[in-house]
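The structure under discussion appears below in the form of structure tokens.
One protein chain omitted, others in place.
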Amino acid sequence: MTGIELFQLWLMAFVTLALFSFMYKDNPIYRIAEHIFAGLTAGYQVGLIWDTVILQQLWNPMIDGEWWLFIPGILGFLMFTRFSQKFSWISRMSLAFVMGVTAGIFIISQLHGLVLPQMQDTMIARTSVDKTVELPMTLQSESIFIVDSTTDMALLDSLYPEVKRIDKANPEEYIFSATYTEPSDKGMLEYYAPICSLIGVQDTTIKKEIAAMEVHDDNGIELTTNSDGTITATYSYSSFEKFNSGLYQPKIAVKKMSIMLILSIIIVIGVVSTLIYFYFSHEHVGALGVTAKVGIWFIMISFGAHFGYTVMGRVSLLIGRVQFLVEDWVGSFNQLF
Amino acid sequence: MQNLTKQLKTTVLYGIILQKILTSSAFAQTNDSIFRVDRINALILVVVFSTTILLYTRWARQGKPLFLRKIPGLDAVEEAVGRATEMGRPVLFVPGIAELDEIETIAGISILGRVAKITAQYETPLNVPVRYPLVLAAGQEVVEQAYIEAGKKDLYDKDTVRYVAGEQFAFTATVNGYMMRERPATNIYMGAFFAESLLLAETGNAAGSIQIAGTARPEQLPFFIAACDYTLMGEELYAASAYLSKEPVMTGGLKGQDFIKILITICILLGVILVMFGFGKEFISLFQSV
Amino acid sequence: MRTTVPVLIAFISGIVLVVSFFFRKGTWLGDLEQEFTVWLTIVGGFTLLLGVVSITRVNWTAVKRKKEGWKYKILTLIAIFAMAIPSVLSPDWSPLFGRAEGSIYDWLFQYQMSPMMATMFATLAFYIASAAFRAFRARSLEATLLLVTATLIMLWRIPMGEWFLNLFPGDIPYLLNTYIMGGINMAVQRGIIIGAALGAASMSLRIILGIERTYMGKG
Partner (left out) sequence: MNFWEKMEKMDRRWVYLMVGLSVILPFIFPLDLPISITPEAQSVFDEVEKIPDGSTVMLVFDYYPSTIAECEPMAIAALHHFFRKNCKVITLSNIPLGGPSMAEAVTRDMAEKYNKVYGVDFVNLGYKYGYVAVLSGMGQSIKSIFPTDNSGTPLEELPLMTNVPNYDSVAFIFEIADNATADYWVSIVYAQYGVPMVCGTTAVSAPKYYSFVASGQFKGLLGGMKGAAEYEQLVGHNAAAVTGMSAQSLVHLLIIFLVILGNISFFLGRKGHKKELV
């Protein structure tokens, strides 16, 4: 270990111990570390913003011809009017822009990105997959190569014998199907669900799996009962979806699913009672009161779980520091003497 | 030789794939509608949501009496400030550690306005460390306004709200140091908090302060509950700012959210029932977000 | 002018973002959205610099007026300049400048800031233990639920605890994972997420419509 490395190590050990010492009691060493810390973080931001925002995002594109970026540049500079008594109101313009754009993104991301999917998932019954059986497929083709109708596929067919072009009435729609017999041995809360997957092979980066949701037939998979009692699962693929050209391997399998009734009920009760607990328009009496009470019990259990789970994380951070102190710092003592 | 042919063919194949990938963006836009029809459900939600909030806000402004239940822990704010006065020690208010564009911070700032009014009336010193300059600006204006409204403009000190440090833990280190040195009688944490929640609350507890916290972050609530005397959970934070300010705009917004919450509950229950009877497929697909 | 213009700016910028969400990318509305988000990163960057100016001013005043603890504040000022000045100078002049590896900036980050942040975070392990010891008392039904769940989950998360739980009939680790973490905990988090999302969306709506002006200091 060189002198400079030893110095760095001791410096790191010093600030680590200085901050730990606060747990015993407040002391001047802690105050020194605390004040240096505050200063360094402020300085850190200067370098960061200068490089990543002012140079890369504003200055360089502006010289490259994106002259209109002077607008946000000016808006940014106007922020500094904050420090003047007289002109501080001007900074509200920039502030208003920041708040407006953020609020716009927020409305959408909260309602569309959080509320809708979380609601949707609450309604779907929880299931467990008992087993998945891949079907002996009577597919029209084992693999498909999605490409428009004008391309000559002969070359590809000879190279990859498994690649065949699917006959298609509509040049942008591909249909593949498998037939299976729905077994008759299912219980009350069990059912069989087809899963259809279309996985890109070879050098494409696109992959998509289309699994039926936890209701009977869904997500574009159509089920038709044939006269002989078998069921045909058909998935029609249309190229409006985000697929690119490439080789895809279609597969149809059947999952035996059981609905986890108790879990599904717990989740619905949990979500609804938590929502009701945060209902402010009425006093919590009567049925509302009971629901809110259940809500607070659920909330407490959830917080307990959360607390217990978190301990682990906090300890692991301490382990990182102790590892440094014990192995690196104490380990360097013999170099000193 | 065979290998070479195969390699050649592979190269050609890759070429075709590459060309297809390059042209596929044009391929994807064959749909001529510029409107995202598939997002119509989100549009409906946004419209229903906005209309509800605006209607309730309008009713609130017109002076329609809108009932809001009492939130436990809110009265504690006034009591706790009173306690600080008795002890002759300051009140510490932390409006979270997020930027002003975080909604929780705005709720925290509006609660700060109310707290500042009480401390102004009691003439108790108030200390507000903040982590972002915009929060600093907003906080200063709100506190000054509160002191003016309480008729104590001469008592207002510009350093009441002060910028401490720009980084989470540098901020925490400074506030913790302050707590152990000045030993405020009351600590109020209202806003967005992250890992520092427990660092602040435990140090405050060690310093013997009464502590009231409020945050909408579910992951930090357990720690505030464990270490503080009162905790406002989740939406209670937003409700608190409406309740304390008694502003019709805030109350109206809260009532509107309550209405939407009931709608959501009904939708969920309806969906569950439909799924149970096997008719849920279409209904559930209404909530698909793309 | 002082209120109307900002409210108008917030309205226009917010509405553009909301409306463009419902239109396909590649249309002029979609492109405007893109431009606005780029602008946001630029204006937002400046607000961070505002903080640096602010902290420098506060500390400078404290040192000048010799306020309590001013000697420590000198350290803060030195730290700010030591970190900031070399970082904005061109690395072409000296390898010590700029932000790359081997610069002053990088060195201070690696050997001062980094260990400090890690240490502050690590103290949480101590605090979480003392908070659990003090607060987890079976005072009421709610408190009991909290402490029993926390204890069970802590046992479940460590190998010997899992072994211990498996001594009892019924697959307790499975039940904890499925019904507590994936059931009750998930449902409650979801309830809070939905509620808080509504709160945040309603606040955003009020900002766009200029009803909420706390951010301008009109609380």
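Odds and ends about this structure:
Which chain is which? They are A, B and C, in the order written, and residues in each are numbered from 1.
One rule holds for everything that comes next: contacts are C-beta pairs under 8 Å (C-beta built on N, C-alpha and C of every residue); 3 or more make two chains touch, one makes a residue touch a chain.
Everything quoted here is computed from the prediction, not taken from an experiment.
Although it is not drawn, the missing chain touches A, B, C when the whole complex is taken into account. Contact with the chain not shown here comes from a single listed residue; of A:9, A:93, A:272 or A:305, that residue is A:305. Checked against the hidden chain, the listed residues A:84, A:316 or A:335 yield one contact partner: A:316.
Panel shows chain A; residues 23-24, 41, 44-45, 48-49, 52-53, 56-57, 60-61, 101-102, 105-106, 109-110, 112-114, 117-118, 120-121, 126, 199-207, 242, 244, 302, 305-306, 309-320, 322-323, 326-327 of it touch the chain omitted from the view. On the side of chain C, touch with the chain left out of the figure occurs at residues 25, 30-31, 33-34, 37-38, 40-41, 44-45, 48, 100-101, 106, 109, 113-114, 117-118, 120-121, 125-126, 128-130, 132-134, 136-139, 147, 150-151, 154-155, 157-162, 173, 177, 181-182, 185-187, 189-190, 193. In the full complex, chain B touches the omitted chain through residues 21, 25, 167-169, 194-195, 206, 217-219, 289-290.
In the analysis below, only the chains that are shown with their structure count from here on.
Rounded to a whole number, the gap between the C-alpha centres of chain A and chain C is 18 angstrom. Listed for chain A are residues 19, 22, 31, 33-34, 37-38, 40-42, 44-45, 82, 95, 98-99, 102-103, 106-108, 111-112, 115, 119, 122, 268, 271-272, 275, 278, 299, 302-304, 306-307, 310, each touching two or more other chains.
In chain C, the residues that reach two or more other chains under the touch definition are 18, 21, 47-48, 50-53, 55, 113, 116, 120-121, 123-124, 128, 132, 146, 188-189, 192-195, 198, 200-201, 203-205, 215-216.
Here chain A touches chain C in the complex through residues 8, 11-12, 15-16, 19-20, 22-23, 31-54, 57-58, 69, 71-73, 75-77, 79-80, 82-83, 89, 92-108, 110-112, 114-115, 118-119, 121-122, 260, 262-263, 266-275, 277-278, 295-312, 314-315, 317-318, 320-321, 324, going by the rule given at the top. Per the touch definition, chain A reaches chain B in the complex via residues 19, 22, 25-26, 30-31, 33-34, 37-38, 40-42, 44-45, 82, 88, 91, 95, 98-99, 102-103, 106-108, 111-113, 115-117, 119-120, 122-125, 147-148, 151, 155-156, 158-159, 172, 202-204, 213, 215-218, 239-240, 242, 244-246, 264, 268, 271-272, 275-276, 278-284, 299, 302-304, 306-307, 310. Those residues of chain C lying in contact with chain A across their complex are 2-3, 5-7, 9-18, 21, 36-53, 55-57, 59, 69, 72-73, 75-84, 87-88, 98-99, 105, 108-109, 111-113, 115-116, 118-126, 128-129, 132, 141-143, 145-154, 156-157, 178-195, 197-198, 200-201, 203-205, 207-208, 215-216.
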